[in-house]
Structure formats: C-alpha cells, structure tokens
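Read through the structure below, which is laid out as structure tokens, and then see the notes.
Only one protein chain is missing; all other protein chains are in place.
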Amino acid sequence: MIGRAVKHRDSALWIAAMVHRISGLALAIFLPLHFLTLGLAIEGEARLESFLRWSDQPVVKAAEIGLVFLFTVHLLGGLRILLIENFDWRDDQKQLATLAAALSAIIAFAFLVRVF
Amino acid sequence: MNVRLYLWQRTTAAVMAPLVIVHIAVIFYATRHGVSAADILARTRGSIAWAAFYGLFVFAVSIHASIGLRNILSEWTPLPERRVDACVVFFGLVLALLGLRAVAAVVLP
Partner (left out) sequence: MNTELSVSLWRGAQNGRYETYRVPQRPSQTVLDVVTYVQRHIDPTLSYRFACRVGVCGSCAMTVNGKPRWTCRTHVAKVAGGGKLQIGPLANLPVIKDLATDMQPFFEKWRQARGVFAPTKTRHDAIAQIKPDTPVRKTADAAIECINCGVCYAACDTVRWNAEYLGPAALTRAWTLVNDERDGGNIARLQAIAGAGGCHACHSHQSCQELCPQALNPTAAIAGLKRRTAAAYLKGEITV
C-alpha cells in the first residue's frame, strides 16, 4: 500500500472528531464496569461501601479524573455534531472546538481538586 | 450507518445531553465530603425520580453506545457487517441489562 503521511489531520476539527470517537469508545468500555460496581448495592450497602473505599486509592482517583474529562469532552463533541447538523453553519467552529477541550480540562481539574 | 440508525443515534444523544450535565453535577455534589455508599443510597433508595432519570439514561446510552460502536467496528476492523451487527446488539443488550440491574440496586428499598 502507498505509504503517505497525511498531513491534513492537524486540523482542530479533525482532532475534535477523533477525540469524540476515542472518548466514546473509552466510555463504552467503562460503562459495564460502572454498572457492575453500582450493582454491588444489591448485596447490601456494606459491599458497595467496601468498593468505594478501595477506589480511594490515588491511581483509581486519577482514572476517575480521566473519566470526567472523557465524559465532558464527549458531550461537547456531540454538541458540535448536533450544531453542525441542525443549525446554520458557523465559521468559528475551530475556536469553539478548542474552547470545548479547554472547558473539559477545567472541569476535570475541578474534580481533581475535589477528590485529592 | 443509515437514516434509521442516524435518527436513533442523534435522538438519544439529544436526550442524554441534559442527563449528562445533571450527572456531572451530581458527581460534584456527591464528592463534596468524599463519597460513601450510605450517602449515595440515602439519595436514591425509594426514589421514583432517580429511577426514572437513570432508567431513561440506561435506555438511551444502550442504544447510543451500540450504534457508535457499530461505526467504529465497521470502519476500523475487517469484521463483516453481520458479525458487527451481532456484536453491537449483544453489547447493547448487556449494557441495558447491567444498567437496569444497577438502577434497581440503588433504587429498590
């Protein structure tokens, strides 16, 4: 196959689309685990509590911060698509995409401050 | 992707946008003093509102995530279309079942 570096993928909007897809994939993998965890409550409050104490470890908290970022960035990326597909074209999409990434990082950082 | 899957995908996305915002707000509220099972369950046990909220969320995400995964599998893997459809339907059902179980776990008294 022809090996060609494809440079147009440095566009902010292409990156936004890719972040949206990867974050969705990561959330889809996470979600069954999330549901199984909450399902521990079936076995009683103590069981859920012991899991939550296990999740106090810094490495788990770090993963949770990552999840908050992915969750927020996926929502904002999705709003990008809904806006393009249902409203008038905007010329400032690149700036909005960058803003969305920044906002997600801020929210994830706020969560970091919260839990550490 | 076709027009029918597109409509399901975008509609569940639009339905979930406000649910996601509420969920993020709940996460921040719940972690104000560190999160505990007692704290979570005190809010959710016996609550029809939370049952409806999370029930709707589970239904919507099971459809939305399955269709999203379908796109990824058909574009990024060599799997044939039938196999892709089978995988994502299975995934969607698993997600819905686990999700409803989780909702029941935290809502039923």
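Letters A and B name the chains as they come in the text, with residue numbers starting at 1 for each one.
Operating definition for what follows: contacts are C-beta pairs under 8 Å (C-beta built on N, C-alpha and C of every residue); 3 or more make two chains touch, one makes a residue touch a chain.
Everything quoted here is computed from the prediction, not taken from an experiment.
When the missing chain is restored to the complex, the residue among A:W54, A:W89 or A:F116 that touches it is A:W89.
The chain not shown here is touched by just one of A:I22, A:L36, A:I81 or A:L112, and that residue is A:I81. Interface residues of chain B facing the missing partner chain: 1-7, 71, 74-76.
Chain A residues in contact with the hidden partner, per the touch definition given at the top, are 1-2, 4-9, 11, 13-14, 17, 21, 80-81, 84-86, 89, 93.
Just so we're on the same page, only the chains that are shown with their structure count from here on.
Put simply, chain B touches chain A in their complex at residues 10, 13-14, 17, 20-21, 24, 27-28, 31-32, 34-38, 40-41, 58, 61, 65, 68-69, 71-72, 91, 94-95, 98-99, 101-106. Contact residues of chain A toward chain B in the complex are 21, 24-25, 27-28, 31-32, 34-42, 45-46, 48-49, 52, 56, 68, 71-72, 75, 78-79, 81-82, 85, 107, 110-111, 114-115.
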